[in-house]
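Only a portion of the chains appears, each positioned as in the full assembly.
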Amino acid sequence: MKIRVIIPAVAKHFEPVALDYYSRAARSDVEISVVSLAEGPSFVGSLYQAALAAPGTVSRIAEAEREGVDAVICDCMTDPGVEAAREVVSIPVLGPAETSFHIAAMLGHRFSVVTPIDSLVPVFHHHARRTGLQRQLASVRGVNIPSSELGNEERVLQSLIHQAATAIRDDGAHVIIFGSTGMARLTASVKQGIEREGLRGVPVIDPAILSLKIAEAFVDIGLSHSKRTYPTPPEKEIAGY
Amino acid sequence: MKIRVIIPAVAKHFEPVALDYYSRAARSDVEISVVSLAEGPSFVGSLYQAALAAPGTVSRIAEAEREGVDAVICDCMTDPGVEAAREVVSIPVLGPAETSFHIAAMLGHRFSVVTPIDSLVPVFHHHARRTGLQRQLASVRGVNIPSSELGNEERVLQSLIHQAATAIRDDGAHVIIFGSTGMARLTASVKQGIEREGLRGVPVIDPAILSLKIAEAFVDIGLSHSKRTYPTPPEKEIAGY
Amino acid sequence: MKIRVIIPAVAKHFEPVALDYYSRAARSDVEISVVSLAEGPSFVGSLYQAALAAPGTVSRIAEAEREGVDAVICDCMTDPGVEAAREVVSIPVLGPAETSFHIAAMLGHRFSVVTPIDSLVPVFHHHARRTGLQRQLASVRGVNIPSSELGNEERVLQSLIHQAATAIRDDGAHVIIFGSTGMARLTASVKQGIEREGLRGVPVIDPAILSLKIAEAFVDIGLSHSKRTYPTPPEKEIAGY
Amino acid sequence: MKIRVIIPAVAKHFEPVALDYYSRAARSDVEISVVSLAEGPSFVGSLYQAALAAPGTVSRIAEAEREGVDAVICDCMTDPGVEAAREVVSIPVLGPAETSFHIAAMLGHRFSVVTPIDSLVPVFHHHARRTGLQRQLASVRGVNIPSSELGNEERVLQSLIHQAATAIRDDGAHVIIFGSTGMARLTASVKQGIEREGLRGVPVIDPAILSLKIAEAFVDIGLSHSKRTYPTPPEKEIAGY
């Protein structure tokens, strides 16, 4: 089985990191490939940058299908171009935000998102709306750390643990979604951190790896998105692309 | 007051048509300008084409603000780039689908969308979700006419009237939204058509002109979208744009 | 265009104040007239007083239509008689609570109401229910000031600013609705107050003036409420009125 | 226990009919009294007439409490003045529409309303909204008989049975609410009628008598509406009443 991870940004240097991260988690019969964009934003932390990233991402997804890839994961919590791409391909296209929202709703009464990227906070409320899961979303919490200081990983981690614990204690979250794909490696540390605070038995979802696993499951059984919801676009000549 | 209409497609020939249509409906103190895209799809009838159109549209909206325009209307029922653009400007950005959904919800218990562009049917269900108005949406009905035959305006009109009447009689619609901006001039004929069938007192919304009027209202009183929902994107260098 | 403001209370002394307030905000081609009730409560701050005010208000609205008025605004946050009146007239009848709830839902993820009239707090939850917008209502906050001390405008204003800031910071409000028409002139000061506290980009809605602008928009394009939702009442002789 | 039935209309001739109907159903320890309005509409078949009926109804309800009555039922499917009256009294005030909607939601997945008063059809959708039970309401069906011909009881009954059966078969109703208090005596015949069509085990609710029974239950255990939802109105002098 071939699964392609699309980094929806001009970020070639991140390809080997992602390849390593996804490959470790993939089943032995799964071949992971990673591509980034030739043009687009260098980072996606808003709906604006997601809009800029979408055309290139859709193009990469169509290319993946042409190359015989079985499923695609869009490695970004804004899910850029994900719904648009489903119209032009038949293979499953997984958005990590959408995927983790639906799976979190299976695992407990309510979930919270805890994100190291403060600018994404309102975007997760946007996802709650479009997935129809507003009632299950207990809260979205950012770390309140300027992006220039996100390099201080220990500080970021402590804040993430604090926000996750607060989401559980005060907001009534029963499940935590880690609100980033690029820093997803911190998921395990966040889980350990809240357990040290006595908060046991709370699933902490790594959206990147969860999307990989759901993609594997879908390919195994030939499941993909509905063409009634995502029909093939009407054909018209398109200028400039 | 200056209001700019963005045609989110490479469709320069449609600019004078739109200028005429919006200008007739605008208040005498409102100056309408119309621009289309330099690159992008030539037509937007799907989420895919909306994604292709979004970057150019956002760019046109930012340009409008820089040029001192007071509000922007994105002339397409897919609302391409509308939410992304709100992050980068402070002026109101009106999407005709979103606007007509919210206003229709004010006018009666339930509304239906009747569209000449069959490929847009699932897109309106997508709008219902993102606006949180699924319960108020009675139905979405297309004309079941191949796009190659949309030039037969009389046939299109008869089907639109039939679908609108069916939405009212069978689906329980109390308000009708005309599901297209490009053919919005047919709105009045649809209203007359259903009245001839005895269905009186049912508002039929022209989303293009309604958006213009709501834009005028917002500018008059200095109202715009919340920066809490649409914060300014984090600054990062962007390659290729 | 003629727009009539109905003060749904026996409050003739308030007519010139309202005339001035609405006239300043009206377009130059709009003629504002204001009437109050001949009988009814002298103040409406509850569902009870709204029920007492409704018959006189409906009567005034019917009178307005007979006199050639194009749209009516009911100048009270309980929206007394507004839905009843729509059954007996064909012109748009705007309730400021209903109008501001729907427009607030367009401007951001969630909104809060901040009101100087503490007794109205549960009434706004009632409005959330009847508009179907409960999920978008973040909170309703009163000033906790006895009505006998509402004359101390500075104290009222400081409390309103504090409550609005708390709604934004703690309740997750992205839009603020000023919960009164009679004291609506304070809206701008509330907005300035929260901006001084660093809360920028949050729309603060003046429901009175917003309703005027939406009324102007509706009249311009011939839009009114659906007769399917608000049908003409069955005719029967009515005793005692 | 004393229970007062308020007929919210100028309809003295209906008092003995109602007294007989409610008394037969009341427990032996319950004393029923019936009053109608001194002024107001002679019939309530719309939100408009409900608004006209509300002040007199609220007044009758306050009078009942002063006279030592334990609970009040407002004998009309528009629930006129019911919520307003809860602000001014402490005894339970039962509206038959509201009561039957909530109890129907307990008895099965979805319910439909079948009403002999066609003008009430949109009013029941209004009730669905204000009770928050829109999702449980399968449909509202009128008899399509002019009010002038409602005297033909057999024709009305046959239509009611047909509409109820259709609601069950086509709309997925699991419970039927009889949508009138004045003709509530037909409830049993409707139930027999649908059973003759093979539709067994479907509860058919008589809202008048159900409200009586819920009133008896509430008085027995001292339950009434919350003063947090229905606080005592702020005192102000009221002119003209």
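Going by the order they are written in, the chains are A, B, C and D; count residues from 1 in each one.
The rule we apply is simple: a contact is a pair of C-beta atoms (placed from the backbone, for glycine too) under 8 Å apart; a residue touches a chain by one contact, two chains touch by 3 or more.
For clarity, every value in this text was computed on a predicted model and none was experimentally measured.
Chemist: If 4 of the identical subunits are displayed, how many subunits does the entire complex have according to this structure file?
Modeler: Per the structure file, the complete homomer consists of 6 copies.
Here is the rule we go by: only the chains that are shown with their structure count from here on.
Chemist: Which chain's mean C-alpha position is the greatest distance from chain D's?
Modeler: Here the answer is chain A, farthest from chain D.
Chemist: In angstrom, rounded to a whole number, how far apart do the mean CA points of chain A and chain D lie?
Modeler: 51
Chemist: Calculate how many whole Å lie between the centre of chain C and the centre of chain D, each centre taken as the average of the chain's C-alpha atoms.
Modeler: 30
Chemist: Provide the C-alpha centroid distance between chain B and chain D, rounded to the nearest whole angstrom.
Modeler: Between these chains, centre-to-centre, one finds 42 Å.
Chemist: Of all the residues in chain B, which ones touch at least 2 other chains?
Modeler: Correct list: 109, 131-132, 135, 174, 228-231.
Chemist: Draw the chains as points, connect those that touch, then say whether the picture is a line, ring, star, complete or other.
Modeler: Graph shape here is other: it fits none of the named patterns.
Chemist: Taking the complex as given, what residues does chain B use to touch chain D?
Modeler: Touch list, chain B to chain D: 109-110, 135, 174.
Chemist: What part of chain D is in contact with chain B in the complex they form?
Modeler: 122, 125-126, 129, 134-135
Chemist: Which residues of chain C touch chain B in the complex?
Modeler: It comes out as residues 25, 27-29, 90, 98-99, 102-103, 105-109, 131-132, 135-136, 168, 173-175, 200-203, 205-206, 209-210, 213-214, 216-218, 220-221, 223-231.
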